[in-house]
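One chain of protein is taken out of this complex; the other chains stay put.
We call the chains A, B, C, D and E, going by the order they appear; numbering starts again at 1 in every chain.
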Amino acid sequence: MAFEEQTNTRTANADQPEKRLSRTDLMRMAVRSFFLQSSFNYERMQAGGWLYSLMPALKKIYRKREELSDAMKRHLDFFNTHPFLVTPILGIVAAMEESREKPDAIRGIKVGMMGPLGGVGDAVAWLTLLPITAGIGASIAMEGSLAGPIVFLLTFNAIHLMLRFGGIFYGYNTGVKALQKLKSGTQAISRAASIVGLTVVGGMIASYVKLSTPAKIPIGKESFEIQKELLDKVMPNLLPLTYTLLIFFLLKKGYSPLKLIGITVLIGVAGKYFGVL
Amino acid sequence: MAFEEQTNTRTANADQPEKRLSRTDLMRMAVRSFFLQSSFNYERMQAGGWLYSLMPALKKIYRKREELSDAMKRHLDFFNTHPFLVTPILGIVAAMEESREKPDAIRGIKVGMMGPLGGVGDAVAWLTLLPITAGIGASIAMEGSLAGPIVFLLTFNAIHLMLRFGGIFYGYNTGVKALQKLKSGTQAISRAASIVGLTVVGGMIASYVKLSTPAKIPIGKESFEIQKELLDKVMPNLLPLTYTLLIFFLLKKGYSPLKLIGITVLIGVAGKYFGVL
Amino acid sequence: MAFEEQTNTRTANADQPEKRLSRTDLMRMAVRSFFLQSSFNYERMQAGGWLYSLMPALKKIYRKREELSDAMKRHLDFFNTHPFLVTPILGIVAAMEESREKPDAIRGIKVGMMGPLGGVGDAVAWLTLLPITAGIGASIAMEGSLAGPIVFLLTFNAIHLMLRFGGIFYGYNTGVKALQKLKSGTQAISRAASIVGLTVVGGMIASYVKLSTPAKIPIGKESFEIQKELLDKVMPNLLPLTYTLLIFFLLKKGYSPLKLIGITVLIGVAGKYFGVL
Amino acid sequence: MFTEALLIALWAGIAGIDQFNGLTHLHRPIVTGMVVGLILGDFQTGLIAGATLELVWMGMVPLAGAQPPNVVIGGIMGTAFAILLDQDPKVAVSIAVPFAVAVQGAITLLFTVYSPVMHKMDRYAERSNDRAIDWLNLSGMGVLFIFNTIIAFLPIYYGVEAASSLVESLPSWLMEGLSVAGGMMPAIGFAMLLTVMLKKQYTAFLIAGFAIVTYSDISLLGLAILALAFALYDFYQRETPFAKEEKTSGI
Amino acid sequence: MFTEALLIALWAGIAGIDQFNGLTHLHRPIVTGMVVGLILGDFQTGLIAGATLELVWMGMVPLAGAQPPNVVIGGIMGTAFAILLDQDPKVAVSIAVPFAVAVQGAITLLFTVYSPVMHKMDRYAERSNDRAIDWLNLSGMGVLFIFNTIIAFLPIYYGVEAASSLVESLPSWLMEGLSVAGGMMPAIGFAMLLTVMLKKQYTAFLIAGFAIVTYSDISLLGLAILALAFALYDFYQRETPFAKEEKTSGI
Partner (left out) sequence: MFTEALLIALWAGIAGIDQFNGLTHLHRPIVTGMVVGLILGDFQTGLIAGATLELVWMGMVPLAGAQPPNVVIGGIMGTAFAILLDQDPKVAVSIAVPFAVAVQGAITLLFTVYSPVMHKMDRYAERSNDRAIDWLNLSGMGVLFIFNTIIAFLPIYYGVEAASSLVESLPSWLMEGLSVAGGMMPAIGFAMLLTVMLKKQYTAFLIAGFAIVTYSDISLLGLAILALAFALYDFYQRETPFAKEEKTSGI
């Protein structure tokens, strides 16, 4: 791997003044990272926002005009990662720029990190943190309590801000060594997130998908309520679970979510019309 | 091991027309396997039913009278396995007969599989699947709902039929290779079945064994209800658990179930007579 | 390690009459061990009680006055271990004295065992067994039932006596071999005890720490009950958990329990005064 | 009464076949109890007595050909007499046992005397007469059908009256005691299961199942689902140790 | 009505910015529903409709830049129309979808036509003009604000009346059917989450979560805490195998 060489290069530059970036510089980069996607486009995605976020570091490091211009051009390449996890990359790249690593090394690290961090971020933030906090918030809001949205915003952003501001210092201070820690930590975090996330999704299927049948089969004077006397006996929430799994398999078969929304509307309306839903 | 050689033998016979048995032949064998125990006896156990089940394959493979007679005689040896898991053996043996393996090899495989599959089948079908499905069915039936027996028959036979019909194709298509997969799968399945089975048995002890005492100790004007104020405080279902464990240890010590049924009747009647049960 | 040599020494002494100590002798030692701490003092801690407990063995083994006096002096060294786990050490040491092991070997074993068994005993008996049995007893007693203290005394002492009386025979019969078993068992037992203990402590925090706020925020004619409409929505028992964790961190920071009791009294009184508790 | 006795007997015949052939398990008390209840016009008692008997027979399964007390006749007689004598379903157990034990012996005998059939088969095999072997094999079902039909018919048709007057003459505490014993009886089925299933490394699950049901309102299916989830976790836990999983990980 | 429509539109503008910048997620239906409810004077319906829509959009998150049906406009329109047309909050879902899908297309288009901005940046970088780059980057927010404001304002200000008379002319079973469909809709969100999250070794947890909630009264937070405890156990279980732990042990 190329890592070792880079670290060597860095040590070789030990005569360079290191750690010129101040706490404030790093904080400013973290704050700017909130605007990572302001000029999002399908040509280079977050490239504009990346340069915007890195600017405070570049301006401090490269005092000469040409050097700065060079660096800026280098950082307008295609870039895309998870917006909450951009800060560790910013931190590492800033540290590397500061110790004048070779541009190719910097580009390598940048590209090598953006993919995995994008994936992990999507898994942890969009697919676990968001469903859990929003799910809990929704469960409170459903009862008509203002606490729902508040709990959601507070818990979600507590972690959001921790990632952003923690990430920049972690990346800058640990430098390329952070990479190896990330590597082993990533796997464990994904697993833990999946455990918690899927448990909660299982619970949400049981509590939020509403589907039951009012149908009755008349037997003499009495009548047999299918929901209460059969389905609920077998397992409560049987229909919600079945329907969710059905949708899941249709999605796997390539049905688009939109089509499935349409089908759901049809089933709901027809079911009501015929008195079975 | 002898396996490798057999496989070689088989490949050597590659000029033989393979896969002559049709889907229908295999299906007929699976259906016949339902009558595996029709002539059950303590001399050779399922031998008659085994030959009966294998017949469709033998007739297709051995067109000459003497060959057929030979094969039939070979398959009247002692045989006994779990009735739901006979089909994988039928499948493998049919495949071997078809490729004219040596009779000794076939007999080896047959005998080598019937024991382990008998044990696993007893553990999984009789001691786990049956208690769980029947237990769940009984819990519904206890409330007087028709759904009890129905749920039992449907769930039990869903797996029953899957094993039978899945097994024959699995055995025939995978041939002797199936053996190795079985070997590693068996262990994991037994473990999973034990986990689920014992959890449910634990639950059934708590919900089905009915044992409590109406005895009261008078203290002045009031009275101390042993069940409610002592036993239930310590642990609900304490007596059912204790009694089950007692029976368990007596069984381990060699008491026959019949004797324990007698003892239970005595305890019940005497307990009622003396007002402590 | 010195173990192997000792075992050799012992075998070398095979001409000595072994196993002279009777069941009664061992029982008497176990009974005497109840008074292990009767002369507890900060100079040699349980040394007096140790000699007192070992006396029946020494008197049987050393018939000559000088030998006995020698042995007694040797066993007045500093000694301290967990009082419930002293018996395995008594057993091993008695077995060693009986086969006339070298005094240094005996002292080595004694000192080598008292530390670890002290630690394990504290972890298992004082920090797990006691909280669990007392916690369960308290939960029953809280409802005003006599069964609370009884259940506590019975369950606690069942294990207490098992350790004492089981330990002496185990130690004596297994001899120094017991050491190796103890070594691997200790770890597993500590882990299991921690699992059960901490689960129960978690449960006790939820059921025994009483802390809630009656404060309301008036909104127009209505009022917003902080406890019911916010805290309980987020999580029941939020305040008890928070307070316990707070105390925990203060203890870690070096606050004395006494100071924290004082602080708690202050908070309680002030909270009541200002109507927020 | 004749019609009912006949219908029950026919059902016993069918169940007797299913016990060894087909094995759809409609011969288990949970099903036969309901059917007998239907025939005798007391569906509810039939269901509940059947469910009660089912639990008692839980661990009594035929392993390696060994016959436990007969579940078919036990289930049918227990339910039928409980209904006809107007007793608590739990009393069914004490009634069922003597029948079940008697038939256990009879079946064992049957499987012994059926041995000569094998020698006949040997001879047919010699002549490669597969038709004859087919019939000889299937013939066992006829024997089972006739056997069970008769065994079920006689006591119900001839015995109920006698039993009824016997029961009336018994003191009430005796019948109530039998009912108490019936409630305890499932302990035997479960204990038998445990003798076969319980290994020390699985004790945890027995304990957990007991505690969860004792301290919550979960149904048995709910419990089974939870246990399944745990078994799945355990399975993958053992399959993919961390080191291995980690090796395949990204970045 | 003009004031309300304007306020909602401005809020849509803010939420539209937050969707890509800031990402505090005040743009999610659970928050916007409440805000729209406040503006329209029906706080409760807003909260509940928002929560309902939140669940539907659960799995619809932007992965690798791909846009799902727009959550901002979907959430706002769904809630606003549910309140203004006086419908069951569950009906909000069927209303929200067409808007959300239309805007999904519009945003994709926007991100495409925004590409030339990059070339401008290249030129500014050449001249190391960081100020210009700052402004160019931030400009996107203005576009999003204006876009969302307009898209939200028009249908509410001009469309409610028409929609209202339309709804009145519809048979009641249709609206009730939409409400049923709304109740089923979260299944889609959850199924989408599953397509991304569910690997076979995690099935256990999906099952456990479902069973625990089905058979107990636990809240989702309680469930999440339990799951967290399990994840912690699992984590340390994998980290310290017994052998290793044992080595460090005492005696």
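Here, a contact is a pair of C-beta atoms (placed from the backbone, for glycine too) under 8 Å apart; a residue touches a chain by one contact, two chains touch by 3 or more.
None of the values given here were measured: they were computed from a predicted structure.
Chemist: So which of D:135, D:158 or D:215 would be touching the chain we can't see?
Modeler: Per the contact definition at the top, the residue touching the missing chain is D:215.
Chemist: If you put the missing chain back, which residues of chain E would it touch?
Modeler: These residues touch the chain not displayed: 216-219, 222, 225-226, 228-233, 236-237, 239-242.
Chemist: Since one chain has been left out of the picture, which residues of chain D touch it in the full complex?
Modeler: 200-201, 203-205, 207-208, 210-212, 214-216, 234, 237-239
Chemist: Considering the whole complex, not just the chains shown, which residues of chain C touch the missing one?
Modeler: On the chain C side, contact with the omitted chain comes from 34-45, 47-49, 51-52, 55, 59, 65, 68-69, 72-73, 76, 80, 83-84, 118, 122-123, 126-128, 130-132, 134-139, 141-142, 144-146, 148-149, 152-153, 156-157, 160, 188, 191-211, 235-237, 240-241, 243-245, 247-248, 250-252, 257-258, 260-261, 264-273, 277.
As a convention for this text, only the chains that are shown with their structure count from here on.
Chemist: Quick check for the class: compute each chain's Cα centroid; which one is farthest from the centroid of chain A?
Modeler: Most remote chain from chain A, centroid-wise, comes out as D.
Chemist: Where chain B and chain C touch, do the two copies share over half of their residue numbers, giving same, or under half, giving different?
Modeler: Here the answer is different, because the shared fraction of interface numbers falls below one half.
Chemist: Centroid of chain B to centroid of chain C, CA atoms only: how many Å?
Modeler: So the centroids are 47 Å from each other.
Chemist: Got the chain A residues that touch at least 2 other chains?
Modeler: 145, 191, 234-235 - these are the residues of chain A that touch more than one other chain.
Chemist: Which residues of chain D are in contact with two or more other chains?
Modeler: 218-219, 221-222, 226, 228, 230-232, 239
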